[in-house]
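Sending over a structure as C-alpha cells; questions will come in a sec.
Every protein chain of the complex appears in place save one, which is left out.
Each chain gets a letter, A, B and C, in the order it is written, and its residues are counted from 1.
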Amino acid sequence: MKAMVLTAPGELVLDEVARPARGGRDVLVRVTHSGICGTDYKIFNGSIPVRYPRIMGHEMAGEIVDAGDAPFAAGDKVIVDPELYCGACFHCRIGQTHLCPNGLLLGRDANGGFAEYLAAPATHVFALPGAIDPRAAPIIQVLTTCLHAQRQVEIFPGEYVVVLGLGVTGQLHAQLAKARGATVIGVTRSADKRALAETLGADLTIAGDGDAVRKVREATGGRGPDVVIETTGVVQQLAAAVAMVRSGGRILMFGIITAKEGALPFYDLYYKELSLINARVAKSEDYPGAIGLVERGLVRLDPLISDVMPLAELKTAIGLLGSDSSGPRMKIVLEHGLN
Amino acid sequence: MKAMVLTAPGELVLDEVARPARGGRDVLVRVTHSGICGTDYKIFNGSIPVRYPRIMGHEMAGEIVDAGDAPFAAGDKVIVDPELYCGACFHCRIGQTHLCPNGLLLGRDANGGFAEYLAAPATHVFALPGAIDPRAAPIIQVLTTCLHAQRQVEIFPGEYVVVLGLGVTGQLHAQLAKARGATVIGVTRSADKRALAETLGADLTIAGDGDAVRKVREATGGRGPDVVIETTGVVQQLAAAVAMVRSGGRILMFGIITAKEGALPFYDLYYKELSLINARVAKSEDYPGAIGLVERGLVRLDPLISDVMPLAELKTAIGLLGSDSSGPRMKIVLEHGLN
Amino acid sequence: MKAMVLTAPGELVLDEVARPARGGRDVLVRVTHSGICGTDYKIFNGSIPVRYPRIMGHEMAGEIVDAGDAPFAAGDKVIVDPELYCGACFHCRIGQTHLCPNGLLLGRDANGGFAEYLAAPATHVFALPGAIDPRAAPIIQVLTTCLHAQRQVEIFPGEYVVVLGLGVTGQLHAQLAKARGATVIGVTRSADKRALAETLGADLTIAGDGDAVRKVREATGGRGPDVVIETTGVVQQLAAAVAMVRSGGRILMFGIITAKEGALPFYDLYYKELSLINARVAKSEDYPGAIGLVERGLVRLDPLISDVMPLAELKTAIGLLGSDSSGPRMKIVLEHGLN
Partner (left out) sequence: MKAMVLTAPGELVLDEVARPARGGRDVLVRVTHSGICGTDYKIFNGSIPVRYPRIMGHEMAGEIVDAGDAPFAAGDKVIVDPELYCGACFHCRIGQTHLCPNGLLLGRDANGGFAEYLAAPATHVFALPGAIDPRAAPIIQVLTTCLHAQRQVEIFPGEYVVVLGLGVTGQLHAQLAKARGATVIGVTRSADKRALAETLGADLTIAGDGDAVRKVREATGGRGPDVVIETTGVVQQLAAAVAMVRSGGRILMFGIITAKEGALPFYDLYYKELSLINARVAKSEDYPGAIGLVERGLVRLDPLISDVMPLAELKTAIGLLGSDSSGPRMKIVLEHGLN
C-alpha cells in the first residue's frame, strides 16, 4: 500500500509498504481522511523520538475493509481510537486504560494513519453516523480528549466558563461548555480565532493581552468566572487563570505545559480554594459520547478545518503547522485521495 | 394591610389585617406578584390542615420596603424563599437546611404572600435582576425545586432525557435538561402542553398513552433514554419510567407520590441497575442559580403563565386549579394590584 | 477431566468430560476451590433454566496451567471473574461492561468452575496474593459485588450504617462499611449470624423482629442511621429501611427482590429525600480492590466458611443450601481434592 513514511527526523516520503496484517482482534480499515496534530509535528522534527521508519498519524477516519469477527460490515464508515493499552497492568485492571504505562499511540509507538490502510483492535473502532462529514471525522479524536477532560469538571447551566486559547481544542472546549449551558468567554490574541469562536456560539471573546484578567472579571460581574479551561500550555496563562477565576472555582489544565520553571501563585490556590484538574488523552469509553455530540450538532467540527490537502502533501502540511499560532490556521485535514 | 385570609377550609376572604412586624433579621417586602401552587389548593380545601386564620402563598415577588440591616435598598425588586429553617437541629447543622424538621413554609405554617406585605429573613430574600419580568418571578420558587433535584442527577450533553408530565414543573425540567445539552423528549396526554414544550425547546413530544414506553424506546434508538424525570406523582408513571429507561440510567422521582399502594418492578431496578433519586423542595443556595438561569434566557418562565388575575380573585383562581389537569392551564399569577 | 455435570434439573453427576479448549485470549486454570451460591441452587433446581449439560460454578480459585500470552506463570494462584462481556455493545463501549446484554456468566451461560479445569479470558483472571487462603478465595467474587455496590454509596467515617440481613453478603457489607469508618449495626433473626457479625467487627447487632426499626432508631440517637444496606431481598425489609433511615440518608438495595407486589412508602421517599441505590454484579475493575481488602485484613473471609466439602459432594452441598436460612450456615466451599 501507499504510505507517508518518516525515515528520520524531517525525512518524510511517500512510499510503497506492506499492508498491515490484521491480528485476531483487529479490523482492517481503509483510511480516507486524517488530521494533523502538534504531536505529529514534534515527531516529524524529532523532538518526540520514535523508531524509524514510522508511519505517523493518530486522527483518522475510514471504511471497514475486513471486519474479522467484529460486528462491522465492509464499507462501514468508522473512526479509530489510536490509544492502545495492554489490558494486564494495574491501571488497565482498575479501568484507567488511558494511563496504561505499556500503551501505544498509533502513529507514534506503532504505525498510524498516514497510509492507505490501518489495522486496529475492534474495540478501538467506532461506527461513524451518516450525518457526520468524514472529512471532519478525524477531529473527533481531539474532541474525545476534551470530553474526557470536561467530565472531570462540574459545569452547571448559567455558570461562566472562560477558555484561554482558541485553537482547535479551545474551540472544542468552548462549544462543549456552551452545550452544558455555560456562558462562555473565549480569550486569544488572534482576531480570526475570536471571530470563529463567536460564530460557534461563544457569548463573548476577549483579546489575550495584559488586560485579559481585568476584562474577564468585568465581564463576569466583577467576581470572576466559575471555571477556567486553560488550553495554551503556557505557565503564565495558568497563572492568569488562577488570577481571574472566582474563589471556589475550578481550573482545568488542558494545555500541556512542557516548561520546567514558572511560579504559580500557590497562596491563591489555597486562599481561593482552587483545584487544578488535569486530564490526559481519553478512554475508548469517551468515543460514543463524542460522536453523539457531533451527530446532534452540539459540537461543530467542519468550521475547524482550515485546510484540506492530499495525503501526499503531508510534508508541506506539517510545515504549515510550524508557523505563527496566532493566525487563522486551525485543523489541516488530509484526503487520502484514493477513494 | 389588605390580605386574602383563609379562616377555615374553603373560607377565603379579602380582609384588613395588621402589617407583619419585621424581626431583627428580617426585611419587609411589599408583595407585587404571587403564584398559586397545588399546595395552596390543598390548604384551601383542607386536605393540608393549617392553623386558622392563615394567609397562604409561597411563590412571591415584590419590592423592599424596609431592609433593616440587610444590604438592600427600598424599592429593590426581590423574590422570597419561603422555606424557613431553625438553624439549630441536626439537619441544619450539617447543611441540609431543606430537611429541617422544625422548618416552616411561609403560606402554610406561617403567614405567606397573598397579602400586601410580607416579612422574611434577609437570608431568604434575593435581588431580582431587571431583565426578569416580575410577573413571572414567583415561578422562580418552583424552578429552585427543579434545580435542586437536577443537581442530584448527572446529565451530560448528548444524552436522552425523558420528562413524564409537562405541567409547570415538567416544562421547567425539560428546559433545564435542554440547557444541560440533553436531547429532551416530553410525554403528556395534553396536546396543548406538548405544543408548549416544543415551543420551549423540547426535541420531541409523545402522547402519554399506553404506547408511550414503546415510542420512547423507538425515539431513543431502541435503547431507552439515559434519564427519566417523573413529574406526575403517579405510581404507574414511575413504573413506566423503569420500563423505558436504559440499563444503567437514572430516574428522578420528582412528582410526589401520595398513593400508598402500587407495585414497582423491583427486579428491573436490580437488573437495569437503576437508582431512584428523590429530591425535596430546595435550599436557599439554589436561588442564585435559578435566578441566573432565567436572567440568561436558559429557562423561560413567561410562557408558563396561563392566567394573570388580581389578588382579590384568589378564590376564583384556586377554583380553576381544581379543573382537569390535562388542559392548557399552567401557572396562575396574581397581580397584587396595589402598585 | 473430571467435572460435576448438570444434565437436567436436579440431575447432577460426576463425569469425565473434555478439558476446555483455551481460546486465543484465554488462560487455562486448574480449579482448586469453589464456592456455592444461591444462583447455583436455582440453576440446580431448574428455577433458573440453562442449556444442558452444564457445569455450574462461578466462584472459583485455582492455579494457572497454561498462561498463553498473558503475564502469568504456570502455578500462579489466581481467582476468576466469571462475568464475561461482549466488548462491542453500547454498554461495553461506554464502560458499563457489567450491564452488557450479551454477557455470559460462567457456570450458567457457559461452563463454570465445578470441574478440574476452566478456561477464562486473561482479562478476567487475577493473581491471588500469598497471604490469602485459597479456600476462602472464591468468596472474593462475592466481595466484588459488595464493593461495586458500596462504591455507589457515600459513607463517611463516623456515620451509622445498618445492614439488614447478615448472610454472606451482609457480613461482607458490614465489614466493608466498618473499614470505611462507619459505626455498623447488623440486623438479623439469626443469633448465630449476629454473633458472627460481632466477631467480625459490627458495633452492635439487633434481632430482626418487629421491634428492629424502633431499636435501630434508639441506637442511633433517635435519628436513624445515615445509610441502610438491605441484603435480604424482601420488600418488607426495604420498607423497614425507609422507615428507619434518617432524612437525607441513603439506601442501598442489595438484596435482589423477585416479588412483583409490595407497597413502598413512596411519600416517605420524598419527604425524607431518600435515594434508592441499586447495583448489579461487579466489574472486572472491582477485583484488584476486593483482593486488596482481603490481603490487608480489612475484610475477613475465613470466618464466613461454614462447611468445606469435596467437589464430588456438590449435590449434597447444594441440598444443604435449601435449608433454613436463619441458621448458622454461611458459605460452603468445595475442595476439588486434586492438590
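The definition used in the following text is that a residue touches a chain if its C-beta (ideal position, glycine included) is under 8 Å from a C-beta of that chain, and two chains touch if they have at least 3 such contacts.
The shown structure was predicted, so the numbers you read here are calculated from the model rather than taken from an experiment.
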Sole contact to the chain not displayed, among B:V13, B:I94 or B:A191:
B:I94
Among the options C:G46, C:P101, C:G292 or C:G337, which residue touches the chain absent from this view?
C:G292
Contact with the hidden chain (one of B:P129, B:G221 or B:P288)
B:P288
List the residues of chain A that touch the chain left out of this view.
90-91, 96, 98-99, 101, 152, 223, 235, 247-248, 253, 256-267, 269-280
Name, in rising order, the residues on chain B that touch the hidden chain in the full complex.
24-25, 70-71, 87-88, 90, 93-95, 122-123, 126, 283-285, 287-289
Touch list for chain C against the chain that is not drawn
151, 156-158, 176, 179-181, 183, 289, 292-293, 296, 298
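By definition in this document, only the chains that are shown with their structure count from here on.
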Expressed in whole Å, how far the mean CA point of chain A lies from that of chain C is 41
Centre-of-Cα separation between chain C and chain B, whole angstrom:
42
In chain A, residues with contacts to at least two other chains:
289
